[in-house]
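Reviewing the structure listed below.
Every protein chain but one is kept in place in this view of the complex.
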Amino acid sequence: MSGPASDSGRPAVALIGGGRIGRIHAGNAAAHPALSLKYVIDPFGAAAAQLASRYGASATTLERALADPAVAGVIVASPTDQHLAQCLQAAAAGKAIFCEKPVDLSVERARSAAGALAGARLFLGFNRRFDPSFRALREKLQAGVIGSLETLHIISHDPAPPPVSYIKVSGGLFKDMTIHDFDVARWLLAEPVVEVYAMAACLVDPAIGAADDIDTAKVLLRTASGRMALISNSRRSGYGYDQRIEAFGSGGSVRVDNLTATTVAVWGEEGATRAPFQNFFLERYAEAYRLEMDHFAAVLSGEEPSIRFTDGVQALELAEAAGRSHATGRPVALSGGA
Amino acid sequence: MSGPASDSGRPAVALIGGGRIGRIHAGNAAAHPALSLKYVIDPFGAAAAQLASRYGASATTLERALADPAVAGVIVASPTDQHLAQCLQAAAAGKAIFCEKPVDLSVERARSAAGALAGARLFLGFNRRFDPSFRALREKLQAGVIGSLETLHIISHDPAPPPVSYIKVSGGLFKDMTIHDFDVARWLLAEPVVEVYAMAACLVDPAIGAADDIDTAKVLLRTASGRMALISNSRRSGYGYDQRIEAFGSGGSVRVDNLTATTVAVWGEEGATRAPFQNFFLERYAEAYRLEMDHFAAVLSGEEPSIRFTDGVQALELAEAAGRSHATGRPVALSGGA
Amino acid sequence: MSGPASDSGRPAVALIGGGRIGRIHAGNAAAHPALSLKYVIDPFGAAAAQLASRYGASATTLERALADPAVAGVIVASPTDQHLAQCLQAAAAGKAIFCEKPVDLSVERARSAAGALAGARLFLGFNRRFDPSFRALREKLQAGVIGSLETLHIISHDPAPPPVSYIKVSGGLFKDMTIHDFDVARWLLAEPVVEVYAMAACLVDPAIGAADDIDTAKVLLRTASGRMALISNSRRSGYGYDQRIEAFGSGGSVRVDNLTATTVAVWGEEGATRAPFQNFFLERYAEAYRLEMDHFAAVLSGEEPSIRFTDGVQALELAEAAGRSHATGRPVALSGGA
Partner (left out) sequence: MSGPASDSGRPAVALIGGGRIGRIHAGNAAAHPALSLKYVIDPFGAAAAQLASRYGASATTLERALADPAVAGVIVASPTDQHLAQCLQAAAAGKAIFCEKPVDLSVERARSAAGALAGARLFLGFNRRFDPSFRALREKLQAGVIGSLETLHIISHDPAPPPVSYIKVSGGLFKDMTIHDFDVARWLLAEPVVEVYAMAACLVDPAIGAADDIDTAKVLLRTASGRMALISNSRRSGYGYDQRIEAFGSGGSVRVDNLTATTVAVWGEEGATRAPFQNFFLERYAEAYRLEMDHFAAVLSGEEPSIRFTDGVQALELAEAAGRSHATGRPVALSGGA
């Protein structure tokens, strides 16, 4: 199965959203040898026009883009509260979909859309799953290099907190930030999570607490067979973007460390200092975003999406459970697992 | 204040217990320029005699050793169930005491002895506090190098599980193994712990589960001000002794990594392989044990013990709280903090 | 000053050479937002046609490409013995030039062309100068982070030797492989080299010795002020591509280590094993090749080339001096410095 082709002979895609992540996807789609970026859609017409012109695409509306039979796929990089509606629209138009995380901030709403999206060729963009180091870690796990996986530590600390205005519409730490780590945990644990306990606090910035959110959390997950995972989150590390995983198994451990921009080190009286860690996700996951676009091109050529809408729903269920655990001070059991 | 002197002019000490850790302390006491090892006490007379003769000491009974006015201090390295009684005896005889962890397996019993031991010159041997790397980490924290401490990760995985016969009398994972980490957490958090949550399982060896114990645990602690600590334990790492700490603060992070026996690395087709981690506590904490003996010598010269009996009781309270949390599946609040 | 534009509005370039490095440059030129790849020239017509069609370019002859006023620049990635003639032709046609190293295998010939090329906008592609880590090292040196540079170690070991058929036409180790390191040394020493001593041998493969070449060398350079540099070369490392630099100065040291494809590490009984080093130059210098093309685009827009033809001649002079040192067993003085 393969999608319709643009004039260039390459399948055309439309991008919704000209913000930070939208611009990344625009560049990757435009540079991709098997894709052609045809449309950019953004309510801020000027932003859409500027981004479109940079890559020889046109600014338009979602309706028009969906009506164009040359458009094979839609990239949903809009604000979270529009994801579901746009996915449903694109799916109804028969387009393949590459949707940014999270699918929605409400488990209920997300679940209610699951039926309509079940048949869609929808690929959910959890960037960690495309990071070469995390992939290599998973391959080691699957190859049995450390025997049977027992426990997992996921460290995910941001360099610095976002503006409080963003925090207020973010859905909160668990749905906005930990959502990535819930997905990574599900991906690596390879078993349904049956219990969630979250210990969290506002330690970084009182304004975040005033906005009724937390900025620091330790979340424990447990699977049916007894595997355990820790997720450590902070909105501010003070040393760059900390994205590490340690997996402990019956025969050893496999781990991924942080990336530095260069391998330069300075040796002086005070010790040996390595280059700082890459600062944030646009650098740290640059390669992952390129590989996501590769995968979307493959989906447009008929490959099965590797991350489905339901993965997004289940990560959201874990986020909601973590929120309840934090609110009640108790572990939360997930009857069906997530 | 200074203790009585032996013939050599150095204060004499008596060692109770000729097992693995007793032999370490015997060697360190004998080699210490400011101490003289005079007696070794062990119910297995042959073991006591052999160890004593190796260092020019004598095998004897506790009663006789305590009756010898030349004996300034007693090292309690017997099985845990004898610690309390022997400490009380030694304290009654006016001797300084260097007692191995844990003080007892029962918080009740330990508390009931606290009064009688309050005035004793008792130093409790939590080896981690003497490890040069952990000490350096604490100095960095105290110097404010990472601003205000927010959270802590303590990784403490043994290379391989002890025999099940040992497990059965060990008091269980929390009192036998995590006890060290509870003390480290207390030492570094520098605030009373008010909440404990333990997620644990038997993943390593079913025989440990059959002995009603667990072998794998993730424990979360919270202090009154909101600081959080994770303790990760496993009875079997598969890659040597894993003893690491990461401290996250408002201005960065400070961490201690594992030690290797040498710095040799081999570069080959498969990658760069460093020497294995030091295998277990006798190597990893060899220097800490020497520094403990330095401190005991200082205590004999009048210095205040840096770790008191009450520290041992409070670590035990955390262990008991962790056990209750594991048993009930809920966080346990510590009214007074520990 | 800016070159002529292609239909796309971006300056057009012609690529000579469809081999391994030519294909890299083709991809980078085609993907570059400020360049358009218009022609591919290769005596193997089929190779040229295939490479050209992949990027929407045309296969043609050098004469026709140079006659096209739309062509602003020429990339010379042909076999070394054609570099000079093609550069002269392109320069005569007024085109900017991006020439691969080395400029030639003969210092005499290269020098004799220097006059004719003096006015050309010629940029010489020594990839190391564009590697982000090496660049960062040089910036540290220039910023005085280690005070005054005193000595330099350049480690440059290939993973495995090329076929002997290649060795025979390569010009020998010093002109083919060390040429890069001579340029790096010149770039970092920032002073003319006045003395060269080469200790070399055939240790890797007797067939290389039979072809009258060496495969292992330690070369020492000295500048007028007394700075010293070691270059270590081997045609076969047995552990991937070893590309490191250590610079020692009056106030410390700055160094660049090897790159690994991922940051995955496995901890097991035998030690901690990191992912292997990147295997060879196509991976190790992938980013450098992209940045070279960036620079060529800048040259087409009027920027001064950062590496000139004379840099190539001087690196060649060092290579020739090293050859003489190896042949005579004595250090070779460079009267004018190089």
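For clarity, chains are labelled A, B and C in written order, and residue numbers in each chain start from 1.
Everything below uses one rule, namely that a contact is a pair of C-beta atoms (placed from the backbone, for glycine too) under 8 Å apart; a residue touches a chain by one contact, two chains touch by 3 or more.
Because the structure is a prediction, the values reported are computed rather than measured.
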Checklist outcome for this item: Among listed residues C:Thr60, C:Ser156, C:Thr178 or C:Ser237, the absent chain is touched only by C:Ser237
Item to check | Touching the absent chain when the full complex is considered, from C:Ala46, C:Ala118, C:Val169 or C:Met199 | outcome: C:Met199
Checklist entry - Among A:Tyr39, A:Tyr239, A:Tyr289 or A:Phe309, which residue is in touch with the absent chain? => result A:Tyr239
Checklist entry - For the chain left off this view, which of C:Pro102, C:Gly249, C:Gly268 or C:Pro305 is in contact with it? => result C:Gly249
Checklist outcome for this item: Of C:Thr60, C:Ser78, C:Ser133 or C:Thr151, the residue touching the omitted chain is C:Thr151
Next on the checklist: Tell me which stretches of subunit C touch the chain missing from the display.
Outcome noted: 146-147, 150-151, 153, 157, 195, 197, 199, 201-204, 216, 218, 220, 222, 226-228, 230, 232, 234, 236-239, 242, 248-253, 329-331
Checklist entry - Residues of subunit B in contact with the chain that isn't shown? => result 31, 132-133, 135-137, 140, 145-146, 251-259, 261-269, 275
Checklist outcome for this item: Logged for subunit A, residues touching the omitted partner chain are 237-240, 242, 260, 267-277
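We take it that only the chains that are shown with their structure count from here on.
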Checklist entry - Among the chains, which has its CA centre at the largest distance from subunit C's? => result B
Item to check | Which two chains share the largest set of C-beta contact pairs | outcome: A-B
Checklist outcome for this item: Per the C-alpha means, the centres of subunit A and subunit C lie apart by a whole-Å value of 39
Next on the checklist: Report the inter-centroid distance (CA atoms only) between subunit A and subunit B in whole Å.
Outcome noted: 43
Checklist outcome for this item: Shared-interface residues of subunit A (touching two or more other chains) are 146, 251-253
